[in-house]
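Here the complex is missing one protein chain, while the rest keep their positions.
Chain naming follows the written order as A and B, and within any one chain the residues start at number 1.
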Amino acid sequence: MTNNPHISIQHLNVFAGDQRILKDISINIPNKKVISIIGPSGCGKTTLLKCFNRLLDDTPDIKVTGKVLVDGENIYDPKAEVTHIRKKMGLLSQRPYPLPMSIYDNVAYGPRIHGTRKKVDLDKIVETQLKATGLWNEVKDRLNAPATRLSIGQQQRLCLARGLAVEPEIILGDESTSALDPVSTSIIEDLFIKLKEQYTIVLVTHILRQARRVSDYIIFVYMGKIIEFGPTEELLLNPQEELTKEYVKGFIS
Amino acid sequence: MIRRKLEENFFRILMALATILVAGSFFLIVGTIFYKGIPSMSWDMISKVPGGGFYIGKEGGVLNAIIGSLYVAGGATGLGLLISIPVAIYMNMYLGGKNIIANGLRIAFDVLFGIPSIVYGAFGFFIMVYFGIRASLLGGILAVTLLVIPILVRTLDEVIQTVPKELRDASLSLGATRWEMAKVVLRQIRPGIFTAILLSFGRAIGDVASVLFTAGFSDNIPTSLHQPAATLPLAIFFQLGSPVAEVQGRAYASALILTIIVLIITILSSVLSKRLSKNIK
Partner (left out) sequence: MTITKIKLYNYCNAYNHYNQIMSFRLLKDKAYSKLMLVFTSLSVSIVLFIGIGLYCKSLPVLHKSSWGSLLTSSEWKPLKGLFGFFPFIMGTLWVTAISILIALPLCLLTSFYITEYAPNRIRKILVPFVNLLSGIPPVIFGVWGVLFIIPLIQDHIAPHFVEFSTGYSVLAGGIVLAVMIFPLIVSIVCEVLNTIPGELKDASLALGATKWETIRKVSVRKATPGIVAAVVLAISRAFGETIAVLMVCGNNPVVPHSIFDPGYPLPALIANNYGEMMSIPLYDSALMFAALLLFIIILLFNIISRLILARVERKLAV
C-alpha cells in the first residue's frame, strides 16, 4: 500500500501557542481508498484533517511544521499555491454549510471561480454532480430555490456535490454525518463507498461502526499521536497496540 | 490563475489603505487640533473667565465654559442615572430580561439614541417655553439628560446582562425579593456603572445642539441653576466665528481642551470596560 501513496505526511507538527497538538505525524495515505481517522474527542483528528488542505492557515496562533506531499508536491512549500491545493480536495464539514445562494449556484460556485463561464458547461456540471450525489431527482424542478430550504440531509449531499464540482482528487469528511438522521447518514455512507472508485476519501469519525462500514484503512489517533494504522478489519478485530485495544473495546472515549 | 492572484492582492492592498485612512483620520483630527491649538494655549485659558474685550482679542480665558460644561454634563449624567438605573433594573429583573416587552424596550431606547441632539434641543426649548423656564443651567441639564438616558439605559442593560444568571438565581432562591436581588446585582456591576457614567459624560460634554437653545451663554460661572451657563463646545463655536485672529486662536485652544477632556474620558472608559470583562471571565 505504500507503493503508491496519494498523500504522504512527513514529520508533521502542529503548535497552538506553546502547546503541541499534533506530534510528529508521518503516514502514507493510499490512492482511491477510504481511510477513517478515529480517536477520542480532542485528540487532534480534525486538526490533522485540516492540515491536508491548509485550512489552518488563517487560524491565529497556529503553526504547522513538516511536510505534506500530495501527488509528490509539498503543499506547505512557501511557493505552493494554496487555492490550487484546496481545489484538489473537497471538504465535507460536520454540519452542512450551504453558501447563501441558490442550489444551482452552490454547485456552480467552484467551477465559476475556476473559470468555467459558459452556461451549457455549468448546466452539465450541476446535473452530473447532483446526479452523482443522488439529489437530482429531488431538486431538478427548483434549482433556483435557496439552498437553505433543503432538509439537512439534502444540504449535506448538496455540499458534497459542490465539492465534487471542482473535480477534486481527494474528499475530506469531518464527522460529516454527525448532524444527520439515520437515513441521510446511510445515503452519505453509501455515496462514500461508491465514490472511492474515483477519489481518495479521508474521513474523521468517532463512530466505530461507521468506520467499519465504509473504510478500507483506519488510523487511530490519541493525544496528538498516531497510535496505529492498518486495514479496517485487522485494526478493529486484532489491534496491536494496548491503547487501540482499549479504545476499540470502549474503555477510552 | 494569475488574474485571480492579482485581484486578491489588489484588494488586499486596497483594504489595508482604507483601514489606514479610517484609523488614521483619528490622528489627522487630533493632530490638526493639537497643531493649531497649542500655540494659543496658555494658563489663562483654563484659569480665567473672559475679561472685558475678550471677544475682540483682549485677555481672559474660557474657565466659564469649562465649568459650565462640567456642570451640565455632570448634572445631566447624575439625573440620567437616577432615571436609568431603575429602568435598566426593571427591564432585566422585573420583565425577565429576554422577552418581547424587554426587547421592544431595547429597540425603543436604541431608537431614542438615534434621535439627533438638535431635536432634543428643540424639544427641550419647547418644554422650557411651555413652563416659562428661561435659558439656564437647569434647562441645559434637562435637555442633555434626555440625550443621555438612552446611552445610560443601554449600557447598564448590557452590563446587567453580563451578571451570571446563577448569581441572580442564588439570591432569589434564598428568598430575596426582586428588589433585594437588584441591590445585589447593582453591587456586582459597580465598575459597569462607572463605564456608563463616563460614556454619558463624554457624550454630554461634547454636545452642542442640545444646549444651544437651552443653556444660553454667559461670561460668568453660574452660581445657581437658574443662571445661563456657557459650555465649551458652544464657546468654540462662537469664537471660531469671530474675525479676530486671536479669538480664532482661542477657539483652537478651547477645542484642544475639549479634545483632551474627551480623550481622557474615552480612554478611561475603555480601560474600565476591559477590566470589567476580565472580571466576569
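In the analysis below, a contact is a pair of C-beta atoms (placed from the backbone, for glycine too) under 8 Å apart; a residue touches a chain by one contact, two chains touch by 3 or more.
For clarity, every value in this text was computed on a predicted model and none was experimentally measured.
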For a quick check of understanding: of B:M45, B:A76 or B:L258, which residue touches the chain that isn't displayed? B:L258
Which of B:M91, B:L138 or B:V247 touches the missing chain? It is B:M91
Considering the whole complex, which of A:S36, A:N53 or A:T244 touches the chain not shown? A:N53
Residues of chain B (touch criterion as defined above) contacting the omitted chain: 4-5, 7-8, 11-12, 14-19, 21-23, 25-26, 28-30, 32-33, 36, 83-84, 86-87, 89-91, 94, 103, 105, 107-112, 114-120, 122-123, 125-127, 146, 149, 153, 177-180, 182, 202, 205-209, 212-213, 233, 236-237, 240, 251-252, 255, 258-259, 262-263, 265-267, 270
Which chain A residues would touch the chain omitted from the figure, given the whole complex? 53, 55, 58, 60-61, 83-84, 86-87, 89-91, 93-95, 97, 99-101, 109-110, 113-114, 159, 162-163, 165-166, 172
